[in-house]
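Only one protein chain is missing from this complex, and each of the others stays in its spot.
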């Protein structure tokens, strides 16, 4: 256990967020589990406040199951499998059941499936997720699933693109009073600039690969959001609903 | 004189827009004047309703003067010198004076100087030019100077970027009642999408090279405008205020 | 109903384009219908003179049907489903039948299917759609289908690429007398520049993703059209036949 | 004054952050001042909690002075002039003096000068700004100057690039205990990933145009940061130290 | 046999690495075998110390078998078929059997299959292959398979990405004492910079096309590695595990 | 028949390359055949010395058959269908049979099928087509098939990539004595530079999309060839074996 | 002297293009002169029929003079210094005078100066150089200067851009009867496609960096020309008038 991890744990004990018993158990955790094809980070939650998530693409169902097992047995908090296929979900669920962990919740956007075990709870920050169009829903679904697993109860405002400005203006109260806003938009991504001018809250913009031709598979929306005339927006990678949820978890208690 | 040029002229006579005397004089025009380094198109106005403009960069002052002279003596309508240096303006003005043409009007944006002789008049379409920020003014100035030379009296709304949405919303009447709107914006160019959703008029979007870093010298705004979620926007090249003015002249009488 | 929408409606009453009864009915329209996964803009036609179209890709057939139903029951004019699959067309048609709306017209280019209910009529502007090659036909078919739904009766000139310049020159009269021209071209897109020099009408250029290798999936044609030496051309996104039709509807009565 | 601005103000009164007298005075503010070449947003602070900053490039010294004057007389909080030349600083300072405002503080990084009047104070969040190399200092200087103007007292850790990993590891305590971290790095930008793995705090990454050749003027660092394997990082535009400071102000009280 | 090949051979005889008999046999080798569709380089090993490998994609199984046969009968050392399909492996193995060559070893990463006949042995340099994540395994598998065929016995350290820095730090001894290190990483590729700062050994970085969106199919990691702040890293093409192995073979005895 | 076409024909009569009877028959040709979805150029051979070829992708088999029929009945020379599917070849062959034209020759590279009716003959220029690797064969096959249809008898040198320089050096005589050379290479395309330094003949370079990762689907080879240090190379588009053959036909009798 | 060079020389003797005495003198030439900072190729003309040219940028005047001296004393034909500054021209001219070589001819386009000693003569092929606009003149001037030095007498047709199609159509005879055509165009480069459809001669297209914004410093014209719908065009690098002249010299006697 390195210095920063140790201090994080001691701080939790001091703040009453962790019992001494738990602390001892955690102190016995290995820093990571080396299972041959992977080196599972068992202290990421202690260090950065976020669980290590298992990213499905490129892994066999057996690989997914093995990493999920390690995380379930070696850590305390939520365990996430993202962008998973049906087979990966099945294999991971079976592995969880073998450990006596109840079935995870599956959030399937049609495009991305997210599987969450031992979801967190009780984070009270008001998070609003806004999408520009219906084609942005898969990314939004991943984002809200991860937010839920991390303990938030996010609100979702769909289809608020600026082509009909009254749609977002009708939600101006919700946005202005949020503790944090995630804006998910493809095509030209202009919604992020508009939202950024309507709220003092932190705004995390997610470009999506929605659209065709000059949308350049999300690059256009990405550049738009990075160049936004509204000050203080920040941006994550294309289609990275997972990353936006993590960014929110870093900035809200 | 080719077929399309001839028909254009005859149509003008029939419509009373050109006297028979003028028509005869015009019929005697050469299709172009070959002056060695250039082949000056003397019938462009007949053919496409727009004068050939002299583009300054890369030409010596003498070259500018020579082409302006040809156009002044060989055509009837406005003559434009765009993106001109002080020396080019001087040389062209002297050439005009030598032909008994009064001094042209100079519009200098600090970045681009536009010189116009024999400006048109009387086009009554309500053209509104909207800019997102003050840094877009040089392009807007070129655009309004060309519009004026082509006979329009455009309105200019400056600094309406979406970071303060109430600025453009306070002009929603002007925009909704325009006959055509030019939106000039750099950085992320989101203003074009917003304006496109507020008016049934044709909207011509001009991306500018304003901004730094991820603005990519106008490419970001260009891609944004091409991918706009508002339907029916059209786009011209980066910083092409001249082209936007010409596009307006094609679509309004 | 926001200010600009309201004024648009009142103007229509004053101009006799809308009966007082219709005006009252429209005033009762919701600004948008929130159906969970979508926020259907019911006043877009009032505000920008164009119906909200349903873009097929990424939507389930049920989603398509639901949005089409909302638009058919909540608005008066044409309703469009673009880039639809056979299943989406079936679902939308069934939903329309359930509302007593007759079968829509399907225009299938082999690549893009466009479904239109309650098409408009009576717009008399002479719109000419020109393609460079036969591979541009799917985009042209989408464009003419949308133009027809918006009330135009466009002429289609196919396969006029500049490799055989006499093909476009044989149509020079049609082009020079058009009220508006749409040029659809892939590969190098040079046709737009040539057409722009032959007509005083507004020219909307549509780059297509036709070609291979250095055509870069339409980016080459897009850049060509934006850099065209003919003044006053405007451009829409790659393969965006729908957008070009909307642009025409903005600029012709 | 629009709805969201009004509510923001009322909330401040209710929370005791604004006296009733101040509230009345603010309510009399115009939403923006139209001074011809600019439309100065006088309610941005109320709406988004950040002052409108004057961006120097492309403006004459007179323009800078005029906008600064409007902001000083029309708003209450800090007023910022960014990326200013010496002439712009002089002109703005003279304008401030004419209004009885004391001399602003100038922060000159050699590349970017930032001028701040009426700086805020008392924000207690622990903000740490980390740079990868000495060439990133101009961007860091802009960032800390803006943070200071917004009321923070940021710590600056310079030259912590990962080529000598012990440099950042020696500051691991400072980073792990920060309330927010700004990572400023050019070249390959790897520092952001490393920092993201060492702290649970929100991390805002700023790519810089430091480096040559394959650094592609900041694009490489930008892409690196957007693709970082550490979860929950967010990114602002290239060299955008100003934007990073504003992002921090959105997420810390 | 050209001059450089001849000298290489003579040097081997002088150094006792090749018997005079072998030298004579080799001298009789053709420089290449022209088999119609291919010109098989039979002296590449003499000239550059590396066998010509057969690259599978785009070749029929028969083509693969024919080139493998030529190399097995016309050269002495290892023969490699890379990125092969199951059919290609079968055809090549049958051709080898027909020549009395025992079955090759197949290394299948799930994505890339590598088939090696007559593998080398006895190279004692300590080569360490490090991957950032599990998704980099296919490229690592190709790399270690080729290293093994060339006579090395590489160590593989998986899943050492910098998001959990302790994972690579726990291997710092292995890395610092290696004779050469291959770093294989996708997404943002930051691991290469970190490893470069921890060892005096030559470091060959392989960007992979792992990740989505802003990872740009490996371009982001490629640019990162080329711009690394750690001095003296070198880079091969995206996903080029084969090339990295060859680079190692050039620099270690 | 336009002026340039007419003159081309008269020149052929004067040179004895065309009988007066043929000339009369040709003069009666329509400039193009408008068959609805296509405008078949019937005078391209007269004008540019090359037949109009039918490009398969995006056309139905019926479309291919119809255009081939028009060209067979409306022109005299070779008729080409390129990049055709099996179905397209069948449909076109049936259409030819219906016109009493014997079966065309099919050249199938595995990737591209080329179908040629009425191939030319008797062009005696020595054309050498050189490929860098076996993966370039499909493009080379298209190129030689088109050359053969245009009347050439090209020599094909395969697999001469510069990694084994002796392979190309062994063919230096053939290359130095050619009348024209086509160099077809993917990956880094260096072969073009080397060949350009070995022959005074015209060299047409064809980049191919061979390779992966940093080959960027042919863009790397394209840029290499355009920047070649050997003077006087010219380049055609990526994978454009057809275009290279046409370029040869323009420059050799 | 390598094999290909020797054979080239012998062929010239056999063809009476070189006297036996000259052949002997040439046989004594070194293959190259190593003058420390440069390795001057003294046999390039024998090998590829083109002199080695001295490229000015990045060389000191002394360097230019030294290489010019080597070429003048070590070869027989034309010697070229391209893209030279005034100082480079002076230094090279002095060096030539010291060798008793008369003053070279300087062709100065305002942007590029070309200095030619011992120009060739007597090549009778009709070369036509066509430019799209006046801004393309510097590249055209370089091209015609090099053509003249290589013995051609090219015709120059300026300012024939397709915005006024009658300009190029008025030269259709000149173009259709040329032995080779060079098309030089910036902006969108459409002129190359049009010219390619009007002549059976070889067409070499030169994209120029003329234009701004979406012209992308010549990349747009380059892509256009590579994707041209006219068959058999070939392309050289951006602004490479020198390369186009060399390409012509390769294909005409």
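When the chains are written out, they are named A, B, C, D, E, F and G in that same order, and each has its own residue count from 1.
Just so it is clear, contacts are C-beta pairs under 8 Å (C-beta built on N, C-alpha and C of every residue); 3 or more make two chains touch, one makes a residue touch a chain.
Everything quoted here is computed from the prediction, not taken from an experiment.
Here is the thing to keep in mind: the chain we left out touches D, E, F, G in the whole complex.
Remark: the omitted chain is touched by one listed residue; of G:16, G:58 or G:122 this is G:58. Within the entire complex, the positions of subunit E that touch the omitted partner chain are 3-4, 7-8, 44, 47-50, 53, 172-173, 176, 180, 196-204, 222, 226-227, 230-238, 242-243, 245-251.
Looking at subunit G, the residues touching the absent chain are 2, 5, 31-32, 36-41, 43-44, 47, 52, 55, 57-60, 63, 207, 209, 218, 222, 237-240. Those residues of subunit F that touch the chain absent from the view are 132-133, 161-165, 187-190, 193-194, 196-198, 211, 213-216, 219-221, 223-231.
By definition in this document, only the chains that are shown with their structure count from here on.
Counting hops only between chains that touch, subunit A reaches subunit E in a minimum of 1. Rounded to a multiple of 5, the Cα-based rotation taking subunit D onto subunit F is 180 degrees.
With each centre defined as the average position of its C-alpha atoms, the distance from subunit C to subunit E rounds to 54 Å.
Residue positions 44, 47, 133, 163-164, 196-198, 213-215, 222, 226-227, 230-231, 237-238 of subunit A are each in touch with at least two other chains.
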